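For reference, the structure discussed in these notes is given below.
What you see is the complex with one protein chain gone and the rest in place.
Read from first to last, the chains carry the letters A, B and C; within each, the first residue is number 1.
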Amino acid sequence: MKDQIEQEQVDAEVRARVQGSFDRQGLMRHLGARLTLIAPGRVTVSLDARPELTQQNGYFHAGATSAIADTAGGYAAFTLFPEDTSVLTVEYKINLLAPAEGDRIEAEGTVLRPGRTLTVCRLEVFAVRDERRKLVAAGQQTLICVEGRPDQ
Amino acid sequence: MKDQIEQEQVDAEVRARVQGSFDRQGLMRHLGARLTLIAPGRVTVSLDARPELTQQNGYFHAGATSAIADTAGGYAAFTLFPEDTSVLTVEYKINLLAPAEGDRIEAEGTVLRPGRTLTVCRLEVFAVRDERRKLVAAGQQTLICVEGRPDQ
Amino acid sequence: MKDQIEQEQVDAEVRARVQGSFDRQGLMRHLGARLTLIAPGRVTVSLDARPELTQQNGYFHAGATSAIADTAGGYAAFTLFPEDTSVLTVEYKINLLAPAEGDRIEAEGTVLRPGRTLTVCRLEVFAVRDERRKLVAAGQQTLICVEGRPDQ
Partner (left out) sequence: MKDQIEQEQVDAEVRARVQGSFDRQGLMRHLGARLTLIAPGRVTVSLDARPELTQQNGYFHAGATSAIADTAGGYAAFTLFPEDTSVLTVEYKINLLAPAEGDRIEAEGTVLRPGRTLTVCRLEVFAVRDERRKLVAAGQQTLICVEGRPDQ
């Protein structure tokens, strides 16, 4: 993963803006989520397994899976937004493809189509056990760039 | 609301099955969510405002909104399922209509079309301030009834 | 239905704008669809059964069902837009709930949340046989109001 981060480095201003916004999200901290990649148009968020994140059968709850997918997509879009803007999720759709179990889950948001007002992202969530990744959720998300209201 | 609960009472077996499953969800407990209505084909889940549930601007995080919406819809479907089955979310789509701020949010899942295998629910989330409700999210969800695998 | 139309009459300018735009849609004409209600925030589009609209089992094709649902929702939003604007579908999601068979199908688009930029609609499609309606599809749609580009 290291090489990839080097290659796809976003500039310092964008990185600070994304990380700063993420750090202000009470829910991400409460769940234990962390930003693991900030690239232009692509962001990943990871979440280690904990009993606090489960549904009734002990798997990751779809709510946890969705929360980090939505967040990854939102910040993927945000990396491409101008300064002094903020990002809001308009809507998303997600399919839960398989039980999400493992050491952690990793959500990846990728900009499919950037736009001045609306941006569309692809969402993927992988369950990782012993460093093997399995796709457990996939979705698509629409985001809006809100001007004149910096995210700070 | 009391009258409604009386009117729409589900039988004791269903109520115990839904409440028992909900109580096994680590995420719902961690977020502080609670089941506030269990009616046939309709379930509500509420979540009081806390700093642990926020996005970067202090509103409820879309992940929290979605998590209780998904849960409300899942159990709304489950109230109509036979014993010895369990419920899984196949997919859902949700629009975030307005910033979710207030004393609490309430998600309501309502079965739109029940089925032997697949059930479709309507999802609505309201933000409540001083007992006035405002629709902040709306969605639609597909669930599957898994036979021969009781949820316990 | 007549009374309802009387009650919910939109003004003549809006009605002409919606009907005029609909009449310019080559696809609606090719399918044989017609506007059957134009009310503020609510529009219906109907489509009579024809062999040209079927899927492989003789039911209405999901593509026909979706096409009139998308159109009904788009014009429902458009009834609330200012003059000199046009409407574009950002995205929609639709569940096909039951085989669509009967004398005709009727799609109803209803504005769930109007907005200056984005509007969200609920979509419902009914199959009608001997004047009995059955819900065969349900969805949700996001539309954008495009300013400075009148639809004409």
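Here is the rule we use: contacts are C-beta pairs under 8 Å (C-beta built on N, C-alpha and C of every residue); 3 or more make two chains touch, one makes a residue touch a chain.
It should be emphasised that the depicted structure is a prediction, and the values quoted were computed from it without experimental measurement.
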> Among the options A:Thr36, A:Asn57 or A:Asn95, which residue touches the chain absent from this view?
Replying inline: A:Asn95
> Thinking of the whole complex, not just what is shown, which of C:Ala39, C:Ile94, C:Leu112 or C:Cys145 touches the missing chain?
Replying inline: C:Ile94
>> I need the residue numbers on chain A that touch the omitted chain, in ascending order.
In response: 93, 95, 97-98, 112-113, 120, 122, 135, 138-140, 142
>> Please output the residues of chain B touching the missing chain, sorted low to high.
In response: 90-91, 93, 117-118, 120, 140, 142, 144
>> Residue by residue, what part of chain C touches the chain that was omitted?
In response: 21-22, 24-31, 50-57, 61-64, 66-68, 70-71, 86, 88-96, 151
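Just so it is clear, only the chains that are shown with their structure count from here on.
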> Out of curiosity, which chains are bumping into both chain A and chain B?
Replying inline: C
>> As a quick test, compute the distance in whole Å between the mean CA positions of chain A and chain C.
In response: 34
> Distance from the CA centroid of chain B to that of chain C, rounded to the nearest Å?
Replying inline: 30
> Taking each residue of chain B in turn, which ones touch at least two of the other chains?
Replying inline: 93, 95
